[in-house]
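Every protein chain except one is present and positioned as in the full complex.
As written, the chain order gives the labels A, B and C, with residue 1 at the start of each chain.
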Amino acid sequence: MVTFTINGKEVQGQKDWTILDVARWEGIPIPTLCHHPAVEPYGACRLCVVEVDEGRRTRIVISCMYPVKEGIKVRTDTPRVQNVRRWIMQLLLDESPASSYLKELAKSFDVKPSRFQKAGVSFACHLCGLCVRACQEVVGIQALTFSNRGLKKEIASPLQMGSKDCISCGNCLYVCPSLGMEQLYARMRA
Amino acid sequence: MQITTLTDLEAVKARGLAQLYPEKPKILVGMATCGMAAGAQRVLETLQKRAQQLHWDGAVEKTGCIGFCYEEPLVDLIIPGQPRLTYARVDQEFAAEMMTAVAAGTVPEENFLARLDVDDMILDGGPRRFYEGALSGFVAQAPRYEDLDFFKLQRHLAMRNCGFIDPDNLEHYIARGGYFALHRALTSMTPEEVIEAVTVGGLRGRGGGGFPTGVKWASCRKAKGWPKYVLCNADEGDPGAYMDRSLIEGDPHAILEGMLIGAYAIGSTEGYIYVRAEYPLAVKTLQRAILTAREAGLLGQNIFGAGFSFDIKLNLGGGAFVCGESTALMASIEGRPGEPRAKYVRSVEKGLWNLPSNLNNVETWANVPLIIAKGADWYREIGTEGSKGTKIFSLVGQVKNVGLVEVPMGVTIKDMVNLIGGGVPEAREFKAIQIGGPSGGCIPRELWDLPIDFDSLWDAGAMMGSGGMIVMDNSTCMVDVAKFFLDFLIDESCGKCIPCRLGLKRMRDILEEFSSGKGSLADLEELQSLSEAVQDGALCGLGSSGPNPVLTTLRYFRDEYEAHILGRRCPAGVCKDLITYAINQELCNGCMACVRECPQGAITGEKKQPHQLDATLCIKCGACFEVCKFGAVEVS
Amino acid sequence: MSISFKSLETILERHPPSPEHLISALQDVQARFHYLPKEAMTAVCDHLGVPVSRGWAVATFYKSFSLEPQGEHGISVCMGTACHVRGARNLYDKFRRDLGLPGEEGTTRDRKFTLRQVRCLGCCSMGPVAQVDEEIHGNLNQRKAGQLIKLYRKR
Partner (left out) sequence: MKTEVRTGVFLCECGGKISSRVDLPQVCELLRDAPQTHLAVYPHPCLTPGLEAMKRDIQEQGLDRLLIGGCSTRVMKKRFALGLAPAGMEKYRIEMVNLKDHVAAVHDDPPAELARKAAALIAGGLASLALLEPYEPTSLPFEGPALIVGGGVSGFVSARELARQGMESIILAKASTPERILDNLHRTFPGCRLFCGDLRELLREVFASPLVTVKSEAPVEYLVGGVGDYRLGLRQPDGSVEELTGAAIIVALDQEFAPADVAHIGGGRRVCTMQDLEDCLVEGNVQPGRMVFYVNSPQHGQEVQDFSAMAAWRDSLLLARETPQVKPTVVYPANVRLPLSGADLMEARAHGIGLQAYAPEVHPVVQSGYLSFVSPGDNLEHEVEWDTLVIPGLPTDPSSRSQDLLRWLPIYPENGGRLAKSHIKFWPEQIPDESLFFTGSAGGICDLNEVLQQGKKAARGLLNLREKAKQGRLVSPVVVHVDQDLCEGCGLCTEICPCGGIEHVKPGSGPVARETDNHLCSGGGTCAATCPYEAIKVLNNSAQQLEARVKAMISRMTEHDVLGFVCGWGGLASSEQAAVKGLTYPRGIHLIAVNCLGSIDPSILSLAFLNGVKGIMLAGCTPTHSCHYHYGVDHCWYRVNAMKKLLSLAGLERRRIGIGYVEVNEPESFARMVESHLEALEQLPPLPQDDLTTTKLWAIHATMHRPRVRWVLGTSLRRPTEKEFPGSQFNAVDADETMLEVLKEEYTVSRIFKALTDQPLNPPDLGRMLAEPVKHLTPILMDLAKEGRIAIRGWEKGYPLYAMGKA
């Protein structure tokens, strides 16, 4: 057992647990997007960032992957943390204004669409990769995959054909935090 | 043949020396990629053909790049008892003349660059003079290497063999002291002693981060798990940086030897070199080197009979800058897309295949044999307090002498630009130097007395990076430069984490507003806070250092940003939305060149009459500007 | 079209059937056919025992792979920093205009040319630089670019 603090509260965890595990268990809220207990943490959305004091070093880490350590001081709500989260929300909201999940989450951050908001975009995929990971890790097939990279990155089925591997189990839909998969699903199955 | 003992090694060395400095004359052609691009292949062929025609009794050989890229193709003439003579910008015609002259026992005087009196042979116990006694005639008057501004401050340690040996020839490498360090490490040092030497020597990673190499090795040695991997990062992706390519093309065995020593120190049996596929020559050179080393028993089982086994596989990068990031590189070796992952468990503990892995870059590995051979104390002498040794930089951009330079740490930027680089082109002014590629920053003229080492650069907001140095003058717009690097990173981002994928894009959008004259001062604050969010939030080094070019230009060139925002103008005349092309009616003599070149038909006019440019049709492609010989096309 | 079973076999036999060889096997296919034909990609994935989706992810992630058949001549324009400060962008636009390509990169309809951007060809001293097939052309400007295209169109 290691003992450390989150927002001043003394908590305990085991060596291979993450900060997020312990925070959730203790009921300390940390927002997430790409995290789902069914799959391994991925660390893509960066919403779950927290500030960690470790010895003399202070740094921003993602709580979904950072393993707990003896004596660290975790703070979930510092200005630096807030700045990262707010910007992520801002960027996501401008990118896919149609996502209901985002709209809900954005409220708690007091983030409003900016002048860069994409107009007329109803597609709402955040590339959190939950569908891809659920397909691979939970279902055990790879009917879905990331394709391309950077700004062109998207969820696709291989060779851009309706995937033969897909078993239409709908797990991708279940884990998807936005409407993205629902919109993609019909295309994939075509 | 197999090399298993010191005697074998000495024998090979003797043979190699006889080849390096034969009793007959020898001509060397620089055949690295830069030379090839300048036409070295044709030069080599001409020399060979001519030599055959003239029944010349001598050797024509290829070698790597010594760094004078702006003078390529380079040809060296080695005549026993004479200094080594270097000729620059050799074309086929001159090559033929040269061979004729050499065959006739004379040396040509044209295209002469410099003479080299002494070969340092740093690994092999001391300098070797090319000649004894006094020189006469043209050669005596000729400038020496040390007299060239470009060469004055340089000290070739990692590049010790580049331009001297045939990279494909193992015997050449051994002749200059190669693989003796490995022998020494394997036969008379414990792994701990090797790590100690590298630690004391103060070697820091040359790939960008500047992490102490010895410390890294030590933790990898301590890490649990087997097998352990030794990796070489040769995925040199920084635009404007090509020192790794040059090292590989010039001296591949130095890297292999470094990796072998590292593997011995760490306790690894398997290594990978991850090399950019866009460097076909480097790939071929490495393939041949690995094969030769394996045939000689320097890779494989029981090397030097010391019970140490190690082999190296070559992996070709698929063209993704992000694969220079350690975890992405490992993902790529595993055959997956090069997406980085969080490094909360360090890769020295869980790296490739989740096993302990030690990754260093080409230049770092090339330095290792040096430290073992010459000793940590010798190495410590070079460089500054915190940064030991030398560093290779590729000095490019708006500077006269473009090329690769290896200097001791601590040389100032001013010396770099004005002395080594020969200054910016005439009538222009030095404005900034961009160091460290897309992750680095732009350092302004005010700071040009800054010594170049890891810590000073870090404090100035830049970083050493892999060593790309792009000199910029007043024709370069800093907002445009920031945009360029962001474009690069956006294009190369793997897209996994949101701060990098969308954050950099947003920064780019904001800059675009500036350069199209739509920005406001409040946006500068927004840009600042977004940059900080990306720095804090991004997953890997590519993203978190991505805002550096923006942050440093904001810090040092705020006036230029303000000119774009408040004055709606681009002082350097680069940002298309803020400039117009016009034809100076007085300078234009009506040559029709621009009329023919304009893709839009925006320029009209008669022969010998000043032309007219219709600004409404102009797409600002700059074709007229490029083609006008009279400077009549003006940008404002 | 010679994507025969045999030509693929020759490539596949060089790679032991384990997933780590995916990239190198695809590189071999790319080198042989200048693009990744669908059937070749499936064959490689089957051979290495990875799902086609992984092959797809890799093939689209790395720039050195192309999924479309390539033109007779490949033009790679260097967009490195050194070339950028010497006008590579304008040069690239010139190529694009002359080839009549709608998108950023791609192959002309007659499959004569394939234009692409590359990040530094390592010839910074000669920028701006473009590589046509195997040959590197340095110190280019827009006019020379137009001449280059004319030259290769005839070949």
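The rule is short, and it goes like this: contacts are C-beta pairs under 8 Å (C-beta built on N, C-alpha and C of every residue); 3 or more make two chains touch, one makes a residue touch a chain.
Since this is a predicted model, take the numbers as computed values, not measurements.
**Student:** The chain left out touches which of the shown chains?
**Tutor:** Per the contact definition above, the missing chain touches A, C.
**Student:** I'm checking contacts with the chain that's been left out. Which of C:97, C:112 or C:143 qualifies?
**Tutor:** Hidden-chain contact among the options goes to C:112.
**Student:** Would you indicate which residue among A:2, A:98 or A:141 is in contact with the undisplayed chain?
**Tutor:** From the options A:2, A:98 or A:141, the contact with the absent chain belongs to A:141.
**Student:** Which chain A residues touch the hidden chain?
**Tutor:** Touch with the absent chain occurs at residues 13-14, 16-18, 20-22, 24-25, 27, 36-38, 100, 134, 137-141, 164, 167-171, 173-176, 182, 185-186.
**Student:** Across the whole complex, list the residues on chain C that are touched by the chain not included here.
**Tutor:** Residue positions of chain C that touch the missing chain: 1, 3-6, 8, 17, 33-35, 39, 42-43, 46-47, 49, 69-73, 107, 111-112, 114.
The rule is short, and it goes like this: only the chains that are shown with their structure count from here on.
**Student:** If every chain is a node and every touching pair an edge, decide which shape results: line, ring, star, complete or other.
**Tutor:** Chain contacts: complete, every pair touches.
**Student:** In terms of C-beta pairs in contact, which of A-C and B-C ranks higher?
**Tutor:** Top pair by contacting C-beta pairs is B-C.
**Student:** Farthest from chain C by Cα centre, which chain is it? Let me know.
**Tutor:** Between chain C and every other chain, the largest centroid distance is to A.
**Student:** Roughly how many whole angstrom separate the Cα centroids of chain A and chain B?
**Tutor:** Chain A and chain B have C-alpha centres separated by 38 Å.
**Student:** For chain A and chain C, let me know how many angstrom lie between their CA-based centres, rounded off.
**Tutor:** Distance between chain centres: 34 Å.
**Student:** Let me have the rounded angstrom distance from the C-alpha centre of chain B over to the C-alpha centre of chain C, please.
**Tutor:** Here the centre of chain C sits 24 Å away from the centre of chain B.
**Student:** Would you pick out the residues of chain C that each touch at least 2 other chains?
**Tutor:** 54, 57, 61
**Student:** Any chance you could list the residues of chain B touching two or more other chains?
**Tutor:** 320, 337, 492, 494
**Student:** What residues on chain B touch chain A, complex-wise?
**Tutor:** My answer: residues 320, 322, 337, 341-342, 344-345, 490-499, 501-503, 505-506, 509, 529-530, 532-534, 536-539.
**Student:** Spell out the part of chain B that touches chain C in their complex, as residue ranges.
**Tutor:** Within the complex, chain B contacts chain C at residues 33-34, 36-38, 69-70, 72, 237-242, 245, 277-279, 315-321, 332-338, 394, 396-398, 402-403, 434, 437, 468, 470, 472, 476, 481, 484-485, 488, 492, 494, 597, 599, 621-623, 626-627.
**Student:** In their complex, what parts of chain A are in touch with chain B?
**Tutor:** That would be residues 42-46, 49, 60-62, 65-67, 80, 83-84, 86-88, 91-92, 94-95, 116, 126-127, 129, 146, 148-153 of chain A.
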